[in-house]
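And now, subunit A:
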Amino acid sequence: MDVTFYISAAVAVVATLAVITRYNAVHALLYLIVSLLAVSLIFFILGAPFAAALEAIIYAGAIMVLFIFVIMILNLGPQAARVERIWLKPRTWLGPAALALILAGELIYILISGGEQEPKAGTAVVGANEVGIALFGPYLLGVELASLLLLAGLVGAYHLGRRSGSEGSDSPGSGRPNGEKV
Partner candidate 1 sequence: MILAWLILWLLAGGLLAWFSARWGNAWPRWISLITLLVQLAALTGLWIGFFSHGNLAVAAPGQWLAELNLPWIPAWGARFHLALDGVGLLMILLTSFLGIVAVAASWQGIQHRVGFFHFNLLWILAAIDGVFLAVDLFLFYFFWELMLVPLYFLIGIWGHQNRVYAALKFFIFTQASSLVMLVAILGLYFAHANSSGVYTFDYLGLLGTPMSSFTEMALMLGFFIAFAVKLPVLPLHTWLPDAHTEAPTAGSVALAGLVLKVGAFGMLRFLLPLFPRAASDFSTLAMSLAVAGIIYGALLAFSQTDLKRMVAYTSISHMGFVLLGIFAWNQLALQGAIVIMIAHGVSTGALFVIVGDLQDRIHTRDLDRMGGLWSVMPRLSGAGLLFALASLGLPGLGNFVGEFLVLLGVYQVSIPLAVLASLGFIVSTVYALWLVQRVFLGRNKHHRQLPDYNLRESAIMAVMIVVITALGLYPQPVLSTARGALKKLGSYAPGHHQPEASGAVAHKDPQAGATKPGSGS
Partner candidate 2 sequence: MSGQDFISLLPLTVLAATVVLIMLAVSVYRSHILVLLITLAGLTAAAAMLPLAAGSGPRRVTSLLVVDGYALFYTGVILAATFVVAVFSFVYLRKQQGQQEELYLLLLLAALGAAVMAASSHFASLFLGLELLSSSLFILIAYPRGRLNIEAGVKYLILASVSTSVLLFGMAFIYDQTGTMQFSRMAALADANAGVLFTTGLGLLAVGLGFKLALVPFHMWTADVYQGAPAPVTAFVATVSKVGVFALALRFFSQVGIRPQAHLFLMFALIAIASMLAGNLLALTQDNVKRILAYSSIAHLGYLLVAFLASGPLAITAVTFYLSAYTATTLGAFGVVGMTPCRGREADAVEDYRGLFWRRPWLAAIFAAMLFSLAGIPLTAGFIGKFYLLDAGVGSSLWLLVFSLVAGSGISLYYYLRLVVVMYMRPRGASSGEATASCPWAGSLMLTALLAVIFWLGVYPAPLIDMIQKTAALK
């Protein structure tokens, strides 16, 4: 099983790398789904089957579909990929890569210097049953809050998604026509 972990981990990392480097949005999205599935597998290995299932169903399934919708709405085809190629020159990577490498170095150093920790992960399965009991026990209020959070998302998406009057122009309430200094 350990080997599975390492393989999945490798897949996840490679797929993620592909996500952030692809020019075509749909390709990137597919790689992301691969990555998410790999993570889902890791959840399973770590003894969290419920989380694994949600990862696959909701994340890889539902949320990514939203992206696809938007990509379709915006009609990001090969044309967009060309633009993307211009935007994402190798030189662009210098700064982000440097920052990311330093950050990664630090995190790796921290995690390794933390030493072998006991207990190890993935030694027991925490199933859907336990999760459900906790969810509607001590975390009941959390669920309620999460529902309100989703409500906020709903209302917000509804409001923002509406195509109404304020065509283009700078609507009142947002500073000068051009935000430059006066």
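The candidates were selected such that all candidates are chains of the complex that A comes from, given by their letters.
Just so we're on the same page, a residue touches a chain if its C-beta (ideal position, glycine included) is under 8 Å from a C-beta of that chain, and two chains touch if they have at least 3 such contacts; residues count from 1.
Fair warning: this is a prediction, and the values are worked out from it, not measured in the lab.
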Touching subunit A in this complex, from the list 1 or 2, is candidate 2
Residue set of subunit A touching candidate 2 in the complex reads 110-111, 113-114, 138-142, 144-146, 148-149, 151-153, 155-156, 158-160, 164-166, 168-177, 179, 181-182
